[in-house]
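Contents: one structure, followed by commentary.
Here the complex is missing a single protein chain, while all its other protein chains stay put.
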Amino acid sequence: MPDLYFGAGDEATEAEKDAVAEALADYGPVVVRETERLVHAGRSRTRERRHLLLPALHALQRSAGWISPGGLDHVCGELEVPPAEAYGVATFYHLFTHDPPAADNTVHVCDDVACRLVGAVALIDDLRVEGYHVKASPCLGQCERGPAVLVQRTGRPDLTVTAVDDGPVTTSEVAVAISSESSTPSVSLAQTGSGDLRLLTRVGVVDPTSLDDYRAHGGFRALEEALRMGGDRVIAEVTASGLSGRGGAAFPTGVKWRGVADQEGRPRHLVCNADESEPGTFKDRVVMEGDPYSLVEAMTIAGTAIGAEQGWLYIRGEYPVAIGRLRHAIDEAYAEGLLGDDVAGSGIRFDLTLRSGAGAYICGEETALFNSLEGYRGEPRNKPPFPTTHGLFGEPTAINNVETLVNVPPIVLMGGEAYAAVGTKQSPGTKLFCLSGRVKRPGTYEVEFGATLRDLVDLAGGLIAGSEVRAVMLGGAAGSFVGPESMDLPLTLEATRAAGVSLGSGVVMVFDQHDDMVDTVRRIAEFFRDESCGQCVPCRVGTVRQEEVLVRLRRGADIEDERELLDDLAAVMRDASICGLGQTASGAIRSALDLGLLVSSGDSQGDRS
Amino acid sequence: MSTMVEITLDGESARVPEGSTILDACRRKGIDTPTLCWAENLTPVNVCRVCVVEVEGSRVLVPSCSRNVEEGMVVATDTERVRTSRRMVYELLASSVEMDRATPEVLAWMDHYGARPDRMGDRSEIVTQAQPVKVQDDLYVRDYERCILCYKCVEACGDDAQHTYAIATAGRGFDAHISTEHDVSLPDSACVYCGNCIGVCPTGALMFKTEHDMRDAGTWDESKQSVTTTVCSFCGVGCNLELHVQDERIVKVTSPADHSVTNGHLCIKGRFGWQHAHA
Partner (left out) sequence: MWGSNARNAHPIFFHHALRGVANGALMWTIDPRRTDTAKFADHWLGLNVGSDIALAHGIAREIIAAGLTDEEFIENATSGFDEFAAFVEPWTLKHTSEVTGIPSGAIRDLSHAYATADKAQICWTLGITEHHTGVDNVQSLCNLALLTGHVGRWGSGLVPLRGQNNVQGGGDMGALPNKLTGFQDVEDDEARAKFEAVWGCPIPPTNGWNLTEMFEAMERDELKAVYCIGENPVDSEADAKHARAMIERLDILVVQDVFMTRTAEVADVVFPAALGWAESDGTVTNSERRVQRMRAAVPPPGQARQELEIINDLAAAMGDEGWGAPTPEDLWEELRKVSPMHGGMSWERLEAEGGIQWPCPSEDHPGSPFLHGRLWERPAGGRRAPFSCVENRPPLDELTDEFPLRLTTVRALDSYNTGVQTEHFASPIRTGEALSISVADAEALGVVDGERVAVSSRRGTIEMTVEVEEYLAVGLCHTTFHFPETTDINQITSDAVDPKAGTAEFKAAAVRVERLADGKLAGDRA
């Protein structure tokens, strides 16, 4: 559409062109030269294809190891995206690079709050000594088996490397993974085989690459049932179940679905937010890796129920195993007629497209996720309007988190009322929690709402020897710290709300008396500084100034000299930021301040024997 | 005629047309409200957050520039929360960028809210946007250490006017910046030198080279300038030109944002084609 101009003047390589052609295969280029005298192009064709920008950028990064100027220009020519805009999109994401690759393998090592408790910083040093091209990474969602490593490779699929049994990942394990081209296998769950599970019942039991095995374990029965019931009844059951969003905001799912189903506008969309990036969170990954078909089934039920013709699964780019399994699951579901124009013979259309992110925490914010999917920078939109009316592509959209969606098949099968029989009145059902830090068996745990913090820690085998709880990070970096006095807090929506904390994404990260809390809190501040999209002033500059305060504190500055500034920064970020990132960027830090965790105790570092 | 909506604004009831923003309502009621990223000829992007107000029932403050009024809405524009956030926005910006060439209005608001950017720390110890000025041709100067990332230039270059899309926001967080692709020079970019980005820049980060050179030479003196509105001669569209004249010479050309022909935007001929008047 626009008068494109390619100032860089570089040409794409044939490999890059091939990779881009494959990524765009289903849609073709914008400009169609029908004859020498007739060319079709224009804004509607450009608009229809803009969402292919992100997959095209992935194709470039994968094929060449970077987003080369020639490659970017080529994509821009095919999609008629102005190169400056495409460059703006490409530079938004951590996993896209803009210099020729320094090595065939880029080793991203998580040095975020959980992994830095278990040797991440040392691993980074070791890998660098051995000559690896290493980048420190925000949380990679492998907190139960850190330090986590993601290997991004030119021309080949990405790999994750994590601890398997005891002891952190070593450099030789990284080398073995690269040479064997295989990620560390998924972990088994402590609860595997437990009869009470609803959401994790098949994880570790079913073959995640086999649709038949999924069926053999009861898979797709809920979809059949849902199609028989019809959309309105499905929504009614979901409403009756009291299911609320598990992404952190806890909005009633049935209300959201009803809202979209009642929209006149078409097309409608169902989006699954699988951009699990909250530090300390890994439960969705466990479900997607261990039981991918359940998410496909859940999305299909949701999509057909609300009348969405198109489903989008947006999964964070740091989850190569989950991406691979879900792609396979979707392909098989299409092959079996469970997706497409005629879902399971119902005559209802539901298409499902998987898109992977490229390293941006902010894209877990629903409107930022829409922008990212649409091929724009993942900058959140102002709300209102809300996704129900103006979501993806400005069209009616229901967006749900993975955990929320996988609750749906059990609800359909058992009925909303039966579903609500467990948990509490205001928090019915079960919840997944991500236990990490100083517990014996870190991992994903499914419990009925109402379990206390202590129950969860006990479920995870209790604290490691010699540890005493100093603080627990609840709900992730966007959540808050609680002290040992809160161990009997029931983890329900109502109880946490009353206590002024949030369940968030279900993070329970335990710190003990030896842990350097000032450094932990500084790392959280760094995380927000790195992950701020930069759009609004309070968050873009506020997160930087906040981190600077934390750095000063760690160097020994007096908290009393900084308190007023921290208060003001917290106020402007909380009150005036566009989205939840900025609004919560000071929460954990404020709670740490209130708990007295920000008094630097010089002896806490490296004191673990 | 449009339906009216009744709201409460700083304790007084006000009737405003449906579809108005809170900012519109404030202006109708004579409540002065600071803005940075808002402009009457651009789509609101509500990124600067300096126009925030308190709306009853809203957990967080609300950008008045882009939130439409609703029946019964209760709005407060001068609460402690509002004042704190507005002051902080100015302090955060001024601790990062040079604000001395911002519009007089911006400087007056900073004073009004008592902004003290120095308390963010010594300039040498905190990160800022300090960087060399970009002079790549004879028409434009881009001085991004004055850029507050208000997105106005991107909008004027893109959907709101020129549809050239030569610049966009690149990078992320504090590293987010306005850039051509791969930071190629402006003459190598898609830029067609309409000057509409400069026309909307509120902080002097983007400047016509004539003005920039005069400022550097110390000869730029707005107190000696007159502004005369006339009509461009380079085609039949009838774009209004505002000729800024100092010492009987044209020193800058702008266009009125409220004129239906240009909406404040010009092309390269209208913006720079005046030089034959002094040939």
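To keep things simple, chains are lettered A and B as they appear, and every chain counts its residues starting from 1.
We take it that contacts are C-beta pairs under 8 Å (C-beta built on N, C-alpha and C of every residue); 3 or more make two chains touch, one makes a residue touch a chain.
As the structure is a prediction and not an experimental result, all values here were calculated from the model.
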In subunit A, positions touching the absent partner: 1-4, 33-45
Touch residues of subunit B, complete complex, unshown partner: 136-139, 159, 161-163, 186-187, 191-194, 226, 228-241, 243, 245, 248-250, 256, 258-263, 265-270, 272-279
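Here is the rule we go by: only the chains that are shown with their structure count from here on.
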Subunit A and subunit B have mean C-alpha positions lying a whole-number Å distance apart equal to 35
Residues of subunit A touching subunit B in the complex: 2-5, 7-9, 69, 72-73, 82-88, 91-92, 98, 360, 377, 382, 384, 529-538, 540-545, 548, 552, 565, 568-569, 571-572, 574-578, 583
What part of subunit B is in contact with subunit A in the complex they form? 46-50, 52, 60-61, 63, 66-67, 81, 84-85, 88-89, 92-93, 95-96, 119-121, 125-127, 148-149, 158, 163-176, 179-182, 184-185, 188-190
